[in-house]
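This report concerns only the one structure given below.
Only one protein chain is missing from this complex, and each of the others stays in its spot.
Entry: subunit A
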Amino acid sequence: MGASSRPKLSGLQKQVLALYREFLRAARAKSTEDRKQIELIVSEQFRRNLTQVDRKNFLYIEHLLRRGKHQLDQLKNPATIGLSSLNVKVSDVKHS
């Protein structure tokens, strides 16, 4: 039995993963199609942050965690049926 090759997760990393799992659990409580939509958006957001946010940027990560928790609470509310996100593209308009 060799030593595990995966590095030990830090407390902060565990908290992020726990939040992700909570989101998926909350999604399960919704209808099937809404659930797929929610899971898609949530995993896309987490994946994006994984690549874009510097893992040492603790302040920002903590901020995202707090915001995520608020969003999770809203999602857990039985009246909420789904999530949606907007992608705002700013076009380069040259003013003549």
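Quick notes
What we mean here is this: contacts are C-beta pairs under 8 Å (C-beta built on N, C-alpha and C of every residue); 3 or more make two chains touch, one makes a residue touch a chain; residues count from 1.
Throughout what follows, contacts and distances are computed from a predicted model.
The UniProt record for the undisplayed chain lists the protein name "L-aspartate oxidase", from the options "AP-2 complex subunit alpha-2", "DNA polymerase delta subunit 2", "COQ3 protein" or "L-aspartate oxidase". Among A:Arg28, A:Arg48 or A:Lys69, only A:Lys69 touches the chain that is left out of the view.
Taking the complete complex into account, residues 8-12, 14-15, 56, 58, 62, 69-70, 73-74, 77, 79-80 of subunit A touch the chain not shown.
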